[in-house]
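Here is the structure we will look at.
Only a single protein chain was left out; the remaining protein chains are all shown in position.
Then we have subunit A:
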Amino acid sequence: MTEQLAQTASSHPTLDSSTSMNTWELAKKRANAYLKLHRLPETEREQLLTRITSKLARAGLFGEQELIQLFISTAQAEVALLQAQAKADSSPQKAAQPTHSVTDEQDGKADNRTQTGPRFERSSIRVAPLQAITLLPSSRPRQRLITK
């Protein structure tokens, strides 16, 4: 998606350079904020940001909205790549963490769900009958309480 957006750059009119610089900084700041929330080590985050910035430097000028979209989608792709690499490099034994089952945010799969409880061992349960008794003769018919 990033490449497609970048390839359409040539059809956009040229923007004022100071405006485009502000827009660029804004989008970069947004991507930086996004990466910060991943709690990556500082150096790793800076490297990622540099990589994103240089990737997008080749893409021409965009409006604020498109640039933000580009930066964020690129950041997401880079983070996903980083995590995939980390998974491939990590030891086979997973740490015992309840958050260990991290879902790929762009392709959430059911089998990556965190098990918050043991496997079900389903039972069917019948409703208890509650049938009224009649103490005295009554003109009303004997009432049977509803059971499900």
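Going forward, a contact is a pair of C-beta atoms (placed from the backbone, for glycine too) under 8 Å apart; a residue touches a chain by one contact, two chains touch by 3 or more; residues count from 1.
Following the convention adopted for this analysis, contacts and distances are computed from a predicted model.
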item: Choices "Xanthine dehydrogenase family protein subunit M", "Potassium-transporting ATPase potassium-binding subunit", "Amino acid/amide ABC transporter membrane protein 2 (HAAT family)" or "Glucans biosynthesis glucosyltransferase H" - which one is the UniProt name of the chain not shown; value: "Glucans biosynthesis glucosyltransferase H"
item: Touch residues of subunit A, complete complex, unshown partner; value: 26, 30, 33-34, 37-39, 64-65, 68-69, 72-73, 76, 79, 96-99, 101-103, 105-106, 108-110, 112-114, 116-118, 120-133, 135, 143, 145-148
